[in-house]
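Here's the structure we're looking at; comments come further down.
The complex is shown incomplete by one protein chain, all other protein chains being positioned as in the whole.
Here is subunit A:
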């Protein structure tokens, strides 16, 4: 099929970017979206032009590296998949596809479609861990009885791959879904409860410092999340935060 692509091109972080039009022929339905971009880049390189830079790594929906706002939605029109899992059969011959980087002040563009998502790393570093004694007398995690529902909910929260689609989809560029998933995955488990109060306060503080917007509960993040992280996590984080603040 023949596609008309409108792609954000930006030389570097300090340059002003713009949308550039490309026409790409010979795209097959079985190609992934990133393979389609690979073909475009091969064409550009063969013509001596600068290829389009985009993030990718595992290409199987695990690592959370690929991003891209495709026709106005993070990871494109499909649900519960990342951009690398999106197939070109979702598009029709003659379609125009608008491809942009994830937009948020906290995710500055590095080049073309690549954004700096280190803000997520800093939120994680602010409290997204548990302090475990690893000096030789480590207790086996399975030795601690954990309620099945809590274990399942913690596992669901832990499936967040930190891709940033929640921020990209949210009209407020809020990072509440990501942060709440990282808070929840520990808050639900006994090992995480020791540092629960400090964790939620520190992670929320860092999230605010990074300049993400405020959550207004539109639910866009939950719909667009490739891992189906639930809004229940945001409610849990709100409870955890309120409880930690009230108790001081």
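Keep this in mind: a residue touches a chain if its C-beta (ideal position, glycine included) is under 8 Å from a C-beta of that chain, and two chains touch if they have at least 3 such contacts; residues count from 1.
Heads up, the rule we're going with is that contacts and distances are computed from a predicted model.
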"Succinate dehydrogenase / fumarate reductase cytochrome b subunit", "Sugar ABC transporter permease", "Polynucleotide kinase-phosphatase" or "D-ribose-binding periplasmic protein" - which is the UniProt name of the missing chain: "Succinate dehydrogenase / fumarate reductase cytochrome b subunit"
Options A:3, A:52 or A:173, residue touching the unrepresented chain: A:173
Selected residue (touches chain absent from view) among A:3, A:66, A:196 or A:215: A:215
Contact residue for the chain not shown (choose from A:59, A:87 or A:103): A:103
Contacts of subunit A with the absent chain, listed as residue ranges: 6, 8, 19, 69, 71-73, 77, 98, 100, 103-106, 108-109, 169, 171-174, 176, 204-205, 207-208, 211-220, 223-224, 231-232, 234-239, 241-242, 245
